[in-house]
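Before I ask anything, here is the structure I am working with.
With one protein chain withheld, the remaining protein chains of the complex are depicted in position.
Labels for the chains are A, B, C and D, by order of writing; each one numbers its residues from 1.
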Amino acid sequence: MADTQLSVTDLQVRFPTDRGVVEALNGVSFDLEKGQMLGIVGESGSGKSVTAKTLMNLLPRTAEIDGEVIFEGEDVRAVARERRKHFWGVKMTMVFQDPMTSLNPVKRCGEQIAETLRYHLGHGRKMALRGATDLLGQVGVPEPAKRVHQYPHELSGGLRQRVVIAMALACEPSLLIADEPTTAVDVTVQKHILDLLDRLRREREMSMILITHDLGVARGRCDDVAVMYAGRIVERSATETLFNESRHPYTDALLRSIPHIDQPSHTRLDPIPGRPPEMINPPVRCAYAPRCRHAREDCLTSIPTMGGVTGVHEFACHHPANTDRGDAALAANVAVGVTPAGLHLTAGAGSE
Amino acid sequence: MTRFMINKVAQLLLVLLAVTFLSFSALNLLGDPLFNVVGPLAELDCDAVEAGLIEDTTTTLNNQVGDCEIVAEARAVYRLDEPVMKRYVLWLGDLISGDLGTSFKNDLPVTEILKDKFPVSIMLMVMAEIVALGLAIPLGIYAAYRANHRADRILSVGSFGVLSIPNFALGVILLYLFALKWQIFPATHDDSSFFAEMKSLSLPAITLGAGLAATYQRLLRTDLLTTLQEDFVHMARAKGMTDSHIMWRHALRPSLFSIITVFGVNTGALIGGSLVVEQIFSIPGVGRELVQAVIRDDFPVVLGGVVVIASGFVVINFVVDLLYSWLDPRVRTT
Amino acid sequence: MTEIIETPQVPEVVPKKVLGVAFWVAIGWLFIVSLIALLAPVLPIDDPGEIGAGGPREGPSWANWFGTDALGRDVFSRTAWGARISLVVGLLAITLGIVVGGSLGMIAGFFRGWIDHVISFVFFTLLSFPALVLALLITATFDRSLRTVSLTLGVLAIAPVGRLARASTLVFAEREFVQAARVLGAKSRRIIVKELLPNVLIPMGALSLLGMGIAIVAEGGLAFLGLSVEGDAISWGKSIVDGSQSRDLQNNPNVAMFPIGVMFLTVLSLNFAGDRVREYFDVKESAF
Amino acid sequence: GGGDDDNSGPSETDDSAGDDSDGDDTGDDDAGTAVTPTVAPVPEEDVDPDAIVTGGTLRVALEAESDGLNPVANNFAQSAYMVGFALMEPLAYYDEAGNWFPWLAESFTRVEGTNSWQIKLREGILFHDGSELDADDLVAGFEAQLADPVISLAVGPSYPAENAVEKLDTYTVQFNLIRPSAHFPTAVTAQLGMVVSSEYIAAAAADASLNQSPVGTGPFRLVSRTQDDVTIVERNPDYWRGADTVHLDRVEFHVHTDTAVAADLVAAGDLDVVISSNADAILTMREADGVVTIENLLGAENDIMLNTRAVPFDDIRARQALTFSADRESYAALISQGTSPLADSMFHPDLIWNNPAVVQEGNQPELAQPLVDAYCADLAENCSDGKINMELQYSGPSVLQTRIADLLSAGWEPFFNITIEELPQDQHIVDVITGAYNVVTWRQFGAVDPVTEVIWLECATAEGFLTINWVRVCDEDRDALLFEQRATADLDRRVEIWHEIQQSIHDTYSYIFMTHANWTMGLSESVRNICGQEGPDGVVLFCNNGGVTFLHGVWLSE
Partner (left out) sequence: MAGTGRAPLRDRPDILVRVEDLTVEFPVGRHEVVHAVSGISFDVAEGETLGIVGESGCGKSTVARSIIRLNTIKSGHVIYHDKDLATLEGEDLRRVRPDLQMIFQDPISSLNPRRRVRAVISEGLSIWGDDKGVWSQDRIEELMVAVGIDPEFGERRAHQFSGGQCQRIGIARALALDPKVLICDEPVSALDVSVQAQILNLLEEMKSRYGLTLMFISHDLSVVKNVSDRIIVMYLGKACEIGTADELYERPRHPYTRALLASIPEPATTVDVAEGNITGELPSPINPPRGCRFHTRCQHVTDICRAEEPQMVAVGGDHFVACHHPVEVALAL
């Protein structure tokens, strides 16, 4: 923990909207060590991107933010005005989901990379362009000298994402946040991109936060994984621990709901019932309770706090799966055929 | 690019053909060009005169030239005895050689007449667009920047209000206040010097520009807001660029498409000047000339005006297409 | 395995859309104006043509709320009667624009190919006539009856409305629900009527309010060119022109300003209501 | 034409037309008795000639514009005269007292024993193109006028088909009239007497665009002209009376359809002169600080004409009913707004010609009903719902004309079913010339010497396809009177005759006289000597002749 690079404590983000206040983050805390790759997984709308944007100071002005973000010993939200200009984009950068839309369609790729160099490092036009060409080479773009003069739409998805990555790396950041960098590309390209990020991270001793909804990606690439649900981190631990000894019923259910390539075909899947909760004025209860087989009365009245072993394997659940307490809760629910939240469980089912 | 050009030129010709044909037939079938040439004599039934049913004025007034002779001559000169289609083709032939015909009213070549009026209308158009864009771009950016804040709401209400003021009403009000009451601007057109002309076109330009500005402002705001949601803007912010840098260098250009389209249509329409505003401010532009020509049934001038305006419209839209490809490299390659 | 019966879920907070107070104020205004227009003949107001209903060029008073014009006619009753023509012109014009332009646009957008080319060309040609020149041509060549004026403005509305209808038809025709209907065996006509029309029509509905405003203003423009409805028919445009003689403007601005004000408020209400309606029916397609 | 702001009527246009002569004042340079007082305030007393400033640009606002300035091809109205008199000069004109005097002519001589008159031109007068004015120019001009279908209407009836005009020598021309005239020179005080060069006439006949740039002998030369916008003229350095008799360097004529605005501009110093007959404009001029007005109520009458040869007004009962129910009072109050008084006949009461016994009826709707009933009983096909069907025509678009039409029809409505028809000015005039109308608003009469009004009234111009006896009343007895007063120089007899003619016009109910048109010039204070200008031989000119004035003697103070 000596090398903690980023420390997020009790981050809360609310968006006042016409329909009510969207409580996008409800107390997110995690630490990131230098050189570590943290995966954040979760369903759509769980708050992954908001977390990333909070770190990057990208939230719209309307957002109400609470909590503390310490990056390299400095409170990110209180960065001095004069340093602001060269803080984000230099030490901490981000790569977005869709490589098509992450690039300005009306500017040449080279210009866009060079812009960063000129803006932050004060390079001249020529030098910045040379720098851009170099960077493209480093991220494995073939014929970089030609590519700098091309427009984004003239490149394939994979190349575009590389350009985006090159752009992010221009100022040698020490933390890179990648928000679903491969959702929009094919598996073969995904592999290349992830390999590239892996390589760059090692070469540059960069820390990374990899946001993804693909459990496989998280499992294959990350050191630690945090699972988000409804604006909270519900479980967090080293990757293998998480996948093998999931404690939160949501993580558990998630793992069981996806098909695996090694299963024979027509293997019946075990879906999670229902859908994620609304984030507007959520009631005080475990957000997952309505979909949870383990849910008991206490889940409907109080929000579980992070438990487990701090810094090793934390989870926020009153009745963690694969524990006695959890099994008991499940058994009790199955016995009556319905959870206190109204989820129907047919008899005969139970723990596998 | 050449194909694009050829296509556009072909389109221009086709539209011109359609527009002129429609106007030509409308004017000739529904009105009586003879009247405009010989005036009252057009009403004279020369067949009846020949048949002795009515008297030619010559007989009663000792005129030296028989009225029916005058009519016959005019018919011959203006090819009025030819079928409309043939006259149209002949007219087209003249058009190709740059001859738009001669006014029925004062016998000046139409090209001559329009040549005088055109610069004023163009100047008015340019000034109106300068006013419009000059207001709309900063305000649009500001509104997008302060989206949903009070300033934006006020601007939004304001632009709505401005949009709802009929431009003649605005013209009348401005004329009343600034020209008649406070006499800050001249009430009439003054072309004694370039500056004087600019000054005298200010109120009309504001009249026209205000509505355009409101339209542009709204479009720009909407488009900017959309653009500002785009990942590449987030990307730029993630790169640490300041808001103003992002606004001007990244967001603005891709947000100009709607504004440019509407700009094209409006400018095209303003080529002929704004008829009403030119009328209210007595600006001797193409628009007023056209109104007069229509009212007086001066067909050659009407047709000439239609040709000029329609070509202007098509050309401006062509320029807008080019602008698109400048603004958006994606268009360039497809 | 646990067998789950999912309870269908609907967002707990159904986004209750409201049109807002201002919308109802706008509608209220439109309603009042229409009502006055409709009832003008039976309302206890002066005859709009009565010379010397009051003294000439008088300011607003209890007897003549909007004052009187140069001939001493009651401006209020002229404004009320003017609403009849202005609103009818607006309504007829935009109806024509939407019926003709909307149908052509949808046909072009749906069938594509040469039909599209022909119709789009017609639209472009119509557009390259400056609007008022076309109006001038028509009114100057025919008469200036209410019918012709409405028709003229309606013709002007065809191209812009048509282009919009075409564009949104193109967008919706690409959508998968149209393909789904086709796969179900729906014929083209059914697709146009059942799948596309509701989607194109509602934006058109909003547009019709905006368009009506534009047509009302256009009538005023024609009046300034001396080409509005002829004879002793009263319209807002004609009243405004009448009051816009420079001397009246300076000494009795009420003659022009009241009709201008009423026209402005009406157009504003139409614009505002149109905008709200568009927003209201703009289905938010991402409810999750 | 119609009321005013359009200045449409060919009435003013041609008040130059007729001609002939007789009487005794043969060849007398300063012929005539005081037929009419000039209206102008007496010119400033004895301006020190040294104080007169030479130079400067005069900016004049006109309320309308004419098609062209060619006197042998275009129809002149007020604005055409204003510009025209800067560029061209007439053969004769009126002095302060309303008597004619020779201008380009050196003398007019009646040829004893015939109806002919000889015009001897002054020698050495140069056109703007450098050629000298001679008899050929006169002959060419006259023949061109005879050849024009409309202008000839005014000229034709007075001349024989053959040999109407003869050139006697280089500077003398003889006009052979059909009937005797004692006042032939009055016929050449306006359009018909304006002289342009014969080369120009030939050229303009071939290229009508030259109608915009006449070649005359006037004190100013054309610099540029944009129709409907601005015409600019500059001092003619070769002016035959000496360039030093012209004080202004330049004159700009601007068209301002709304002369009330122009009046404001004069007050603001953006213009120097505005000429208008529009009540709004007149009131504005009167009220504005620093604007001097010269008003003339003698210049024309606002009237309503009834076509006596078309249904329904071919029946005098219908005409009477229309007359009785006409709301003249409102017209004077609301349209003229007190700027011009109600008119009873074609003459202002101040004129010796006026017959005070003739009173124009109106505002007596109670008299109309029985007439309408009687008419409809006889001619039911021309009536519906017990009202006579009629059409009211005026030229537009014009706010003022629309108001007039609204006002009139409001008065007539109880007895007539009125269809209002607004026509472009050209069509309107054509309809009047060809008799395709029921009732029109018009403006007419007001010539300095009424002898020139004969052509609007005689039978000869009431017949045929085109007429300028618009109401188409032909009365042989009246014709005899008209010709008699033309032939005599006896003022008393002439006055007597005109009294009779007024009565006869009244009795036919073909005109409803509304008000005496008020032609007002508004001047900024620096404009000097509008009234008091001199013609050749030092004659002081008649000032503000129906809104027309010369400008060569005008100067700008400061």
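Keep this in mind: contacts are C-beta pairs under 8 Å (C-beta built on N, C-alpha and C of every residue); 3 or more make two chains touch, one makes a residue touch a chain.
If you're wondering where the values come from, they're calculated on a predicted model, not measured in any experiment.
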Determine which of the presented chains are touched by the chain that is not presented, and list them. A, C
Which of these touches the unseen chain: A:T62, A:T267, A:T301 or A:N322? A:T267
Residue among C:V122, C:A186 or C:A233 that touches the chain left out of view: C:A186
Chain C, residues in touch with the chain not shown (by the definition above): 5-11, 14, 175-177, 179-187, 190, 194-195, 198-199, 202, 283-288
Since one chain isn't shown, list which residues of chain A touch it in the complete complex. 43-44, 156-159, 186-188, 190-192, 194, 213-217, 219-221, 253-254, 257-273, 275-276
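The rule is short, and it goes like this: only the chains that are shown with their structure count from here on.
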In angstrom, rounded to a whole number, how far apart do the mean CA points of chain B and chain C lie? 23
Centroid distance [mean C-alpha coordinates] between chain B and chain A, Å: 56
Quick one: report the Å distance separating chain A from chain D, using the average Cα coordinate of each chain. 92
Enumerate the residues of chain C that touch no fewer than two other chains. 225-226, 246
Can you list the residues of chain A that touch 2 or more other chains? none
Mind listing the chain C positions that touch chain D in their complex? 49-52, 56, 70-72, 225-227, 230-232, 238, 241-242, 245-248
Can you check the complex and tell me which residues of chain A touch chain B? 53, 56-58, 62, 85-90, 93-94, 96-98, 101-107, 115-116, 119-120, 151, 153-154, 164, 167-168, 170
Per the contact definition, I'd like the list of chain B residues that touch chain C in the complex. 11, 14-15, 18-19, 22-23, 26-27, 30-31, 160-161, 163-169, 172-173, 175-176, 180-181, 187, 265, 268-269, 271-272, 275-276, 279-280, 287, 290-291, 294-295, 297, 302, 305-306, 309-310, 313-314
